[in-house]
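In this view, the complex is presented without one of its protein chains, the others remaining in place.
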Amino acid sequence: MTTQDPPSDINLDLGRGQRIGIEEAVLAEPKSTAQLTTILEHAFEAGKPILLTRLATSQFLALPSTLRADLDHDPVSGTAYFGAVAEPTSPARTAVVCAGTSDRPVAAEAERTLRFAGHAALSISDVGVAGLWRVLDRVDELAAMDVVIVVAGMDGALPTVLAGLVPGMIIAVPTSVGYGVSDGGRTALHASLASCGPGLVVVNIDNGYGAATSALRVLRLTDR
Amino acid sequence: MTTQDPPSDINLDLGRGQRIGIEEAVLAEPKSTAQLTTILEHAFEAGKPILLTRLATSQFLALPSTLRADLDHDPVSGTAYFGAVAEPTSPARTAVVCAGTSDRPVAAEAERTLRFAGHAALSISDVGVAGLWRVLDRVDELAAMDVVIVVAGMDGALPTVLAGLVPGMIIAVPTSVGYGVSDGGRTALHASLASCGPGLVVVNIDNGYGAATSALRVLRLTDR
Amino acid sequence: MTTQDPPSDINLDLGRGQRIGIEEAVLAEPKSTAQLTTILEHAFEAGKPILLTRLATSQFLALPSTLRADLDHDPVSGTAYFGAVAEPTSPARTAVVCAGTSDRPVAAEAERTLRFAGHAALSISDVGVAGLWRVLDRVDELAAMDVVIVVAGMDGALPTVLAGLVPGMIIAVPTSVGYGVSDGGRTALHASLASCGPGLVVVNIDNGYGAATSALRVLRLTDR
Amino acid sequence: MTTQDPPSDINLDLGRGQRIGIEEAVLAEPKSTAQLTTILEHAFEAGKPILLTRLATSQFLALPSTLRADLDHDPVSGTAYFGAVAEPTSPARTAVVCAGTSDRPVAAEAERTLRFAGHAALSISDVGVAGLWRVLDRVDELAAMDVVIVVAGMDGALPTVLAGLVPGMIIAVPTSVGYGVSDGGRTALHASLASCGPGLVVVNIDNGYGAATSALRVLRLTDR
Amino acid sequence: MTTQDPPSDINLDLGRGQRIGIEEAVLAEPKSTAQLTTILEHAFEAGKPILLTRLATSQFLALPSTLRADLDHDPVSGTAYFGAVAEPTSPARTAVVCAGTSDRPVAAEAERTLRFAGHAALSISDVGVAGLWRVLDRVDELAAMDVVIVVAGMDGALPTVLAGLVPGMIIAVPTSVGYGVSDGGRTALHASLASCGPGLVVVNIDNGYGAATSALRVLRLTDR
Amino acid sequence: MTTQDPPSDINLDLGRGQRIGIEEAVLAEPKSTAQLTTILEHAFEAGKPILLTRLATSQFLALPSTLRADLDHDPVSGTAYFGAVAEPTSPARTAVVCAGTSDRPVAAEAERTLRFAGHAALSISDVGVAGLWRVLDRVDELAAMDVVIVVAGMDGALPTVLAGLVPGMIIAVPTSVGYGVSDGGRTALHASLASCGPGLVVVNIDNGYGAATSALRVLRLTDR
Amino acid sequence: MTTQDPPSDINLDLGRGQRIGIEEAVLAEPKSTAQLTTILEHAFEAGKPILLTRLATSQFLALPSTLRADLDHDPVSGTAYFGAVAEPTSPARTAVVCAGTSDRPVAAEAERTLRFAGHAALSISDVGVAGLWRVLDRVDELAAMDVVIVVAGMDGALPTVLAGLVPGMIIAVPTSVGYGVSDGGRTALHASLASCGPGLVVVNIDNGYGAATSALRVLRLTDR
Partner (left out) sequence: MTTQDPPSDINLDLGRGQRIGIEEAVLAEPKSTAQLTTILEHAFEAGKPILLTRLATSQFLALPSTLRADLDHDPVSGTAYFGAVAEPTSPARTAVVCAGTSDRPVAAEAERTLRFAGHAALSISDVGVAGLWRVLDRVDELAAMDVVIVVAGMDGALPTVLAGLVPGMIIAVPTSVGYGVSDGGRTALHASLASCGPGLVVVNIDNGYGAATSALRVLRLTDR
């Protein structure tokens, strides 16, 4: 005989946007279909668009089709928008730079989070420092940005190099790309934290969402 | 040619309840169907209800249907009762609080373990400290409890906050929810152990069962 | 030229005792003489006894002699009472058990913290499980206690053995005694967390103070 | 287009038995079907029985049926005998003790390795220290053995307790049973290495084979 | 016979201020007296003020007295200014908050780095979350800041709580305060990285200098 | 509704061969089919052969059949050549030695990388030091090589033994073969780094490609 | 005011020798002068010789001179005999081999522990595998021993090599000699545990005492 646990209480922090300028998002990865369904129904009733992150395609497909119809799901980044999200109209003040093409999913999570909040992003890929000219070619563009999000796995050398070259806020996002001592992103994380590049800040491994919400804190200041 | 190992000896500690007030439970996860079957047959012969923990649905379904008929299996918590378990009649003296909805399975393991021993629990979900008002709203209820079990992954900040606000026994259960440096629950575990919150105690990652049996030791004292 | 930082602000949590039944204590180890002096002067003005933990003898001796005169410092445990502390009058409801004589300083920190709050403790030393009869001889005494604090380093087997034998609250305090893989107490810590002993809870390595304040939460419940 | 790597060279250490009294065995786990087939064909030509360890049932089933016919495969322990192996005739001088039923596969690997070399084993299961009487009941039997192999995961307290009670060679085999801080067996491993139990030696996590071959070194000495 | 290595080449990055708005600083800790002397002589010749960090008092006292005369050394933070540094004239746009008085040296490093660059800081101490009212009392002040640097050791819960309450840039600085599983600051570091607080960024353990230079990147943007 | 991320920019470092004598290779493992397809199309347009590493058979099979036709894929090593690669004509100046047959895939990656660059390799397998005569028999051959790549997992003792016996460049490649404390190759890695064997250098775990490209740096020098 | 903790209870396990053939020893390192004095006075009253390990010269010198007169202290190994110990009369059945001269203190601890129990040891030093002939020259002597204790730090390759060459019991003692990734002996420890050498057992880092007491368990068996 199998009994069912009732769906757990949902307690969305709907005042967060007003308090700190960042709307609550839902980390989908560890949640069951029942939990995700309940959350989306709450959001629907509150009449607010909501951002889901780390939503696997299999999780997306398991949702009721009525909810799926209102979700704009991007399988590369694993993000989904619930409710309508307008395109940004002003030019990008944030760049999202990634060292290798394998880092693209994390970069895309950052870019989609920015767009959900109404901000465009300049996207630059595959500029790892083993071929240094690739990043030197783009320094002038990057130096004009308010925020530069640098996404890199393995040895994580790119954030240090950029921190010495551009004046805006630099946020390193280590990724879990790599094997052996890459250690699921810990080496890239530690390299950015131990960096001799001045004023470099860091978020959790693969946390494109965290980098983008940090950027939102800065962009809100420069909006004024 | 394939030979079979005979089922291993079973050596249930049936006097444990009398000795320390907590009946033996069976950690199902690493056990084969043959081992689980033998254990349940022993329990059946001893005429005692028994609690199974971390019993996956696939393990449950692989058991003989005659045994399944006597099992009250809850797939969310992975617990099962073998034999009849009465509903608690007195009010809850223990609260089970969890920081996020993703922590529910571990909270449910604690609640089901308490109910197996005849104790109700007050269940509070989704009160993480990033939206602090959610937990502050519930402090008075929690301050009236003998025991507060706090289930939290990621940064594990909730147990520290509660340890400063409520006087009962506070047991932190770190969970494996999170990614990157969450490190399968180690960060939440270490944060609660290193906590500046006074008199906070901790059990193993995801160990809702352990938290509940600790609570039973306290409840037995306050029964007197 | 050397300038001096002004003494930092002190913000003692003087309402803690009323809120949760445990008075604030001061972790002396990382504090400068200037900081400790300021804190004790605040406590003096507030007219409250205060407990200091991890106060090295060298730190104690560096304090102004007028403050030292009001401090009851115990060099073994590194604790000090500032202000008068009465002897407990009722019998011990808590035992503090340690596996080896090298674990005594941590056990003494727990005992002194209990006495500061007005509670006696039964103290049992040198009963490691490599000579099992030593602990079996004391089981009846221990089974009568509300709380048993078990202090053990190296392999930390003693808490598990006791958790199977006595019904009260069992709090393991791993110690940093040992070398090589003892790893500053991490092995004893992990062994107690991973223990098959039911309802065992754990505090940080060498944290006799934390174990005692946890005990105070239980003793407050059984006072009622 | 896909090309195939030729089967790698096989270089069996066929003189090992004569040199050190232990025949070479084959760790099957990381090997491909092609590699295992080549190795068994070499052994067939050399006319020697051979022991395989960590051979998954799926690996066994992928072998040519002609080879399978000569393999005595035990799925619980993951061992297989290639070639005829006689039953031991003399009484057991080695005990294999395990703390929980979940530790049986590793214990079975040790027992099967001993039998391959012509030695019987006394097998004792489910005597974890949380129910201490279970192991105390068997101390006299164990004290009569030349070697006691103790298989235990989680907190690994059983080897320490036995090291204080029996005089023979005691070999701890930590197992990967457990979750959270059990850390794939590292906690049990470290607990046995840091043990206060005198003269306790340790092998790798889950290495029942290693414990048995260590026992063979001792049994060879006591044969003389 | 002892020979001497000639003083190593010095290669100061004197254009850094113009390039990224942050002047080069010198990490004194791992440098010899000879190296520090050479660096200061270079700086003197270049006619630029320079900031030294992690300069122990013993290192300061070992310098030639002529150089010491031009150094404004603060022993609490371990920073020193070489050359004249003016007091900031505009109000503070950055707050430096620390959880415990033991975290003051790291907070002071951040404040002194800001002042070296001409920025005042609002300094708030001893507001750890175990006494939650202490931080709630200051939220309005903090919500008005462009940047909030949060300095906390042990469980590092304060940055998460603040990230949910204030909208400015929040930079967590974990400190090495604590013992046992505090692990030299790694637990506080991991807790902030794994935090559910939105848009929280992190720098290396004890790196008050890094937090301040990150703040300078933001302050430069809001200057425009 | 599901939207698609456009294929990310590709930015191959086509001048690398001229700059440092090693052509860029593509680490296939973390890349999607879309990314691999785009990369191969770029390489086709550039008219250059390209090497792919860590290309799983399932990834190979998912590529368009037109691209597969131009790929020489070796499933053991996981390498593929895109475009024609000639057989080496001169004798081997590099040996690739592996300790156990389980280390063959990594050795094969090194050999295939060398052949892609036009160099033959002497391949020696299954010469682990537990049967020391196996490696001593080959010392003269190895002493004649410019470079010896030593591939070994578990305890990684073979590189140390060879470093004491042969004069050429010795590059250790630890492998992830083994279980328990083998720790995914970290033990073999650390053993080679801590080795008392003089002049031994090391690359990442399982990085046969890295060892081969290091060898190419040496072979280029001895070509002159 | 400073108060003194009374000397802790001493609870020597004086029946251990009769029970398991190994007398209790005292790990001096973490003990205070007061504790050591009390222990020696107990031993004096019991009329038994006692072994102290890890007794630093400074600890030895701090003891009362009357006790020092009865102590045979060896500063290299840090061992001391309290009471008369006779020279062994029969030939050595145990060898203690060390890889480098830096490993001598640990080897000496093993040799002194054996001599305390009446057993001679064959001592062989400085036979690391980077100069392989040094160990090959001694194989015949070693093959005649009942037990071979192999003491090695850094990469710990020597135990693996010997395990393939000699048939007696082989006990590896990793040492904390080395720097960087030697990691206080963990690399040597893990290398011996992960070793492909058959039947190799391991004790804690620097634990010469543990290796010797393991040897005593074997020697007792071969005495019969």
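A, B, C, D, E, F and G are the chain letters, set down in written order, and residue numbers restart from 1 in every chain.
Following the convention adopted for this analysis, contacts are C-beta pairs under 8 Å (C-beta built on N, C-alpha and C of every residue); 3 or more make two chains touch, one makes a residue touch a chain.
Please read all numbers here as calculations on a predicted model, not as lab measurements.
**Student:** Could you tell me which of A:L63, A:V76, A:A95 or A:L193 touches the chain that is not displayed?
**Tutor:** A:L193
**Student:** For the chain left off this view, which of A:G100, A:G168 or A:G208 is in contact with it?
**Tutor:** If we include the chain that is not displayed, A:G100 is the one touching it.
**Student:** Which one touches the absent chain: G:E29, G:D74 or G:E141?
**Tutor:** Missing-chain contact among the listed residues: G:D74.
**Student:** If I consider the whole complex, including the chain that's not displayed, which of F:P30, F:G100, F:G131 or F:G164 touches that chain?
**Tutor:** Touching the chain that is not displayed is residue F:G164.
**Student:** With the missing chain put back, one of A:A95, A:V161, A:V201 or A:L219 would touch it. Which one?
**Tutor:** Within the whole complex, the residue contacting the unshown chain is A:V161.
**Student:** Determine and list the subunit E residues touching the chain excluded from the picture.
**Tutor:** Counting over the whole complex, subunit E touches the hidden chain at residues 1-5, 8-11, 13, 15-16, 24, 27, 29-32, 35, 39, 54, 174, 176, 184-186, 189, 204-207.
**Student:** On subunit G, what residues meet the omitted chain?
**Tutor:** 57, 60, 68-69, 71-77, 101-102, 104, 108, 124-127, 130-131, 134, 177, 179-182
**Student:** Applying the definition given at the start, please give the residues of subunit A touching the unseen chain.
**Tutor:** Touching the chain left out of view, subunit A contributes residues 99-100, 128-132, 154-157, 160-161, 163-165, 178, 180-183, 186-198.
In this section, only the chains that are shown with their structure count from here on.
**Student:** Cα centroid separation between subunit D and subunit F, in whole Å?
**Tutor:** One centre to the other, that is 34 Å.
**Student:** When the C-alpha atoms of subunit C and subunit F are each averaged to a single point, how far apart are the two points in Å?
**Tutor:** Result: the chain centres lie 55 Å from each other.
**Student:** Specify, in ascending order, the residues of subunit D that touch 2 or more different other chains.
**Tutor:** Answer for subunit D, listing residues that touch two or more other chains: 13, 16, 24, 130-131, 163-165, 180-182, 186, 189, 193-194, 198, 204.
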